[in-house]
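Here's a slice of the assembly, chains where they normally sit.
Order as written gives the chain letters A and B; numbering starts at 1 within each chain.
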Amino acid sequence: MAPYSVILICITLSLLAGSSATQDPYRRHVHRPCKKMVVYHHEILYNGSNAQNATATIVGEPDGANKTSLAGPIRFGDLIAFDDPLTDDNNLRSPPVGRAQGFYVYSNTKQPASWHAFSMVFNSTKYKGILTFAGLNMILTPTRHISVIGGTDDFFMHRGIASFTTDAVEAEVYFRLRIEIKLYECWKLLNP
Amino acid sequence: MAPYSVILICITLSLLAGSSATQDPYRRHVHRPCKKMVVYHHEILYNGSNAQNATATIVGEPDGANKTSLAGPIRFGDLIAFDDPLTDDNNLRSPPVGRAQGFYVYSNTKQPASWHAFSMVFNSTKYKGILTFAGLNMILTPTRHISVIGGTDDFFMHRGIASFTTDAVEAEVYFRLRIEIKLYECWKLLNP
């Protein structure tokens, strides 16, 4: 058998392996993210008297509850819309690097825990684009993981995991999260 | 040509095919899932008098409707938060293998059909981790398909399809779904 035929077989196998060939089933192992970032997420919840600087407000609530206070310690059924600033450090007054916009709903009957779906809009020198998240924020768990389900521009088609840790809670009005974002799937659109 | 150069070419081609090379466009054919599981999803909807054992409650509703009964036969505009137990069989009293937490909104003006977004939290000997879902539950269709859009821990970065079939409906209070989950994209994080 000539070396040339060997090379041909190799090319064919390589192309098959990497392109649209059937791979069955699809499994992927990774060691580390392709992008990584940390932001602080600040929320000031509307309580009936802070309309000037509130960044979030109750828009849905269970039977018997209202829109100016959380529904008891468990808060099950409260639904909150938010437009929260993101900063590079834990200072609410630092210049925002982006905003987190979307909603969450308290969805646990035994403890305060919420289901979040939102996007982060970045418009800094470092990043321009949007990342979209969905998942469960089990507030009482020290670190909890939320899925990054898509993105645009600098985050075109990205996916990954965001890890939330509670960084501060003041009364039931100010909440601060530290969010570590690890993107494991990074796409790039060439000559769009 | 020496066999060594042939091997070198092969290595190069193989790496190109499998790594970050441009593949344009991206298509993938699969025969079967990388993971498969079945759970039963039980919901007891709050109706004004079952607060003790309700697992779901209306938190948003259309004009003229209320939080203790569904908005007519079509229910368009009712938004429900839930914390529903998941079991391995169709018995509400079986030990839960996890919980489904999130919400759905009735989003069809002609028939009862709802748009769901939620996470399943598993904490059994079989699985630990979260799967997150989004999609349309066309209740009157025998089997309907919802997207699995992400996951954590044992389900790190997973994607797939969940198939819902209605298993029981009692009055407008107890609902049971059989959910078959087929994951077609299974990632693993090594030495995280």
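The definition used in the following text is that a residue touches a chain if its C-beta (ideal position, glycine included) is under 8 Å from a C-beta of that chain, and two chains touch if they have at least 3 such contacts.
The model shown is predicted, which means the values in this text are computed figures rather than measured ones.
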Complete complex - number of sequence copies, 2 represented: 3
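Operating definition for what follows: only the chains that are shown with their structure count from here on.
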Between chain B and chain A, distance of the C-alpha-averaged centres to the nearest whole Å: 18
Sites on chain B touched by chain A in the complex: 1, 3, 6, 9-10, 13-14, 16-18, 21-23, 26-34, 46, 48, 55, 57-60, 67-68, 79, 81-83, 99, 101-103, 117-119, 121, 130, 132, 134, 149-153, 156-157, 184-191
Complex interface listing, chain A residues touching chain B: 3-4, 6-7, 10-11, 13-15, 17-31, 59-63, 76-79, 105-110, 113, 115, 117, 134-136, 138, 145-149, 159-161, 184-185, 190
